[in-house]
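Complex shown without one protein chain; remaining protein chains in place.
Then we have chain A:
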Amino acid sequence: MSAHSPAAPRFGRALEHDSVLHRRNPTVKLLVLLAVSSVLLVPVDIATPSLVGLALVPAAVAAGRLPMRTLVTTCAAFAPFACSLLAVNAVTREGEVVAQVAGLEVTRTGLVVGASLAVRTLVVGALAVVFTTTTDGPRLMTSLHQHARLPARVTYAILAGYRVLEGLPDAWTTIRRAQAVRDPTRRRGAPLPRDPASLGRAAFALLVGALRQGERLATTLQLRGLGSGPRTVHRPVRLGPADAVLVLVTLGVCALVVAATSRAGWLLTWSTLG
């Protein structure tokens, strides 16, 4: 069907296989993701986000039939941010000093908060990866229009913008070559220039091209009748009982974990932080 490897995620497109999560309503999935990440804003202990992650991430990966390799490679993108959260918090929080590193004081509170935030980043990152790899961008837009009452002008403008974005990598390569060959002193096969001025000029041409195409697409949207009155949706996105189950299970797991860690006395929040 496609020359691309089925496990290679592409911007704005769900992986090509089918799964329980592929079939769920995109708006519901987005709201669940936002809800889980909001819940995880509260605790700053290590246990709560870890337990939420241990419960939800494997379940989500299984429900989305996400190849482990895809999960690991895409989550690796969040790892540097997670590490930096740990490092910065470890040396900037007040508390009992447990070590000295390069003249900086590492505190116990700092380590706990940093590790908690790092785990939270990885958990939310993994869930976001599952969301994007099981959700088709255009279906999300249709669903946001249908179920979240986002105006069609907004959702179709986003879709047209997506068309522009899809073309940017090719346009960038072409512009870099087109501008490089303007230099009469250039040697055959020489690498493309990488000085800031050259890159700046290429970025300018890319930006102008993208804006112009965006303008023309916006005109086309109107010439096809967008905004002329009430509209229908050709292939509506379904919202069903299974979507309610997804909400209940996910939020239920979060509630149970918070209740358990609170009962066990592990739960720390920003306000209970010493």
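We take it that a residue touches a chain if its C-beta (ideal position, glycine included) is under 8 Å from a C-beta of that chain, and two chains touch if they have at least 3 such contacts; residues count from 1.
Assume contacts and distances are computed from a predicted model.
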{"item": "Listed names \"ABC transporter domain-containing protein\", \"NADH-quinone oxidoreductase subunit L\", \"Baseplate protein J-like domain-containing protein\" or \"Binding-protein-dependent transport systems inner membrane component\", matching UniProt entry of the absent chain", "value": "\"ABC transporter domain-containing protein\""}
{"item": "Residue among A:Ala180, A:Leu239 or A:Val253 that touches the chain left out of view", "value": "A:Ala180"}
{"item": "Contact partner of the left-out chain, one of A:Met68, A:Leu223 or A:Ala264", "value": "A:Leu223"}
{"item": "Selected residue (touches chain absent from view) among A:Pro151, A:Pro236 or A:Gly252", "value": "A:Pro236"}
{"item": "Sites on chain A contacted by the missing partner chain, in the whole complex", "value": "3, 12, 137-138, 156, 159-160, 162-163, 166-167, 171, 174-175, 177-185, 187-190, 201, 205, 208-209, 212-213, 216-217, 219-236"}
